[in-house]
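Input: a single structure, listed below in structure tokens.
A single protein chain has been removed from this complex, and every other one stays in its place.
Letters A and B mark the chains as written, and numbering starts fresh at 1 in each.
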Amino acid sequence: MAEKLEKLEQAVDKKLTAAEMYAMRPRKWWLYTLIVLIIVMLVSWSGSTIEFEGLTVQGRTVAQGVISGITHPDLKLMFGTGETDVPYLLLQTMAIAVLGTLFGAILAIPFAFLASTNILPKPIAYLFRVLILLIRTIPSLVWALMWIRVTGPGAACGVITQSVCSIGMISKMYITAIEDLDTRILESLDAMGCTPFQKIRYGVIPQLTASFISTTIYRFDINLKDATTLGIVGAGGIGASLVQCLNSRRWAMVGSFVWGLMILVLIIEFLSTRVRAKLARGE
Amino acid sequence: MEKEVNTLVKLTWFDKIFKPQVITLPNGHSTIRRRSRAPFIVALVLLAVILSLRMTGFDLGLIARKFNKLLDLMVKLFHPKWSFFNKVTRPLVDTIKMSILGTVIGCGLSLPIAVLSSTNIDKSRPIVSVLRFILALIRTLPTLVIALVCALIFGLGTFAGTLAIAIFTFGIVSKMLYESIETIDMGPFEAMEAMGASKFQAFWSACMPQILPVYLSHSLYCFEMNVRASAILGYVGAGGLGITINERIGWRDYEGLGMVLLTLFVVVVVIEFTSEYLRGKLS
Partner (left out) sequence: MIEFKNVYKTYPNGFTALKDINLQIEQGEFVAIIGLSGAGKSTILRCINRMHDVTKGTLTVDGVDVNSLKGAELRKFRRKVGMIFQSFNLVSRSTAIKNVLTADVPEMSFFKVLFGVFSKEQKMRALESLDKVGILDKAYTRCDQLSGGQQQRVALARTLNQNPKIILADEPVASLDPITARQVMQDFVRINKDYKISILLNIHHIDLALQYCNRVVGVRAGEIVFDGPASTITQEQIDYVYNGTKAPVLGNGE
């Protein structure tokens, strides 16, 4: 590589002809071939053991059932007001996501500051980063199954699970914001004679709020989707009912749950994108 | 005065309820200050939190009282049963295989769809809107629910998991990709057209070199997510580590679970670092 660079540098000094330049063209085809080869190998290796046995005995009926459920949802369930109807369950799912996100966002603040290299010495910061990574790697479903031992099944389990799970991603994004802090402002506040507290209040916090809020809203988006699956292990929300209906093949009910879920998630995603765009423009 | 205010800044419905304040200096010059939205937003969030607390029945006291249960569990988790490693490898390899194949299939499908959903390349408004709506719908469906439906149709096993991951990947990579495609430089495309290239030739030679690195980078990022996501798919019978995790928790074998999570952690970290390194190279 160094040799090649040297040759190119010589080319700058001495006028070369097109033919000479062509002769020393960088040859990269072997690299591309290697990449393609690796991908092909990985795919064939993974494909070799994926067992495809065609449809199951009831596969066709299930597929038909899902389609008929989505086209003919159970309207009474969809617009009912009872505790097992779609609107209530959606609200509960949202409630889990609201609390989970809020607690997670608050818990993430100390983690983020402790893991920022411009605030603490590198070894300590990296230790906290490993901890954050650990929290993030354990799937939320596993967290839920562990917390259920403490809280028992129900929405509270969903809240505490999401609070913990959110710490991972939220603090990761907070850290980026903290490490991007413009320290020149602190210098000028120093020059004006501000105390450390004043420096944090007027130099640090104004820089961080917008991105912290934006991160939190983004995470709310994710948590809402996640909250729908937590129900599967009994942590409240719409997921439990959806899975029960799927397993007992009540397709019309499946249809109304799926519609409710899609509409809610679409609305929240739309709102969250708009609010975050406004925040980014500084309104 | 009212009129003047209206011409100076665009008023939203909020400003119409809470009229902006006009500050006039002694020399007659004036400026207007909009009422802060902060109290309004804080009140709204507080209301949401209170409602959510009531709805989920979240009780910090209960968690504090039973916290020692979680600690017991954690202590066991941090004493992994090393001998269990042998039983982890096979499902782990299955999980990785599912992620690789699912990512490749999902990403392969997403490239053409993302191109067709980018407003700067596809000038047909209806096609763009329809495709984007379909993608948004796919993204609202929780992976676990997709996996469950796939498992019901195609039988328990890795195939259902692979399919679920492919669908999830397709939705998310398509969205990330069309957002990136809309930011590419269309200048080279214009130049190619001026040279007499057809639309396809111009797109392939001028836009693809810009799209390809972003595409690969998004694909790698999604692969990272997929490894984590596919680890839990087994919970609904879609193959991989999830089955083992579910089994260990069911038997309350937390030392064994610790081993599973530790292996997963190591694999995820290795994959994340490799992928981050490769993505750094791409940009």
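Everything that follows uses one rule, which is that contacts are C-beta pairs under 8 Å (C-beta built on N, C-alpha and C of every residue); 3 or more make two chains touch, one makes a residue touch a chain.
Quick caveat, the model's predicted, so the values are computed rather than measured.
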| item | value |
| --- | --- |
| Candidates B:204, B:251 or B:277 - the one touching the absent chain | B:204 |
| Positions on chain B contacted by the hidden chain, ascending | 185, 187-188, 190-198, 200-202, 204-206, 209-210, 213 |
| For chain A, the residues touching the chain missing from this view | 8, 11-12, 16-19, 21-22, 25-26 |
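Going forward, only the chains that are shown with their structure count from here on.
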| item | value |
| --- | --- |
| Chain A-chain B separation of Cα centroids, rounded to whole Å | 5 |
| Residues on chain B engaged by chain A in the complex (per definition of touch) | 45, 48-49, 51-53, 55-59, 62-63, 66-67, 69-70, 73, 94, 96-98, 100-101, 104, 136-137, 139-145, 148-149, 152-155, 157-159, 162, 228-229, 231-232, 235-236, 242, 245, 249, 257, 261, 264-265, 268-269 |
| Sites on chain A touched by chain B in the complex | 39, 42-43, 45-47, 49-56, 58-59, 62-63, 66, 91-92, 94-96, 98-99, 102, 133-134, 137-142, 145-147, 149-151, 154-156, 158-160, 225-226, 228-229, 232-233, 236, 239, 242-243, 246, 258, 261-262, 265-266, 269 |
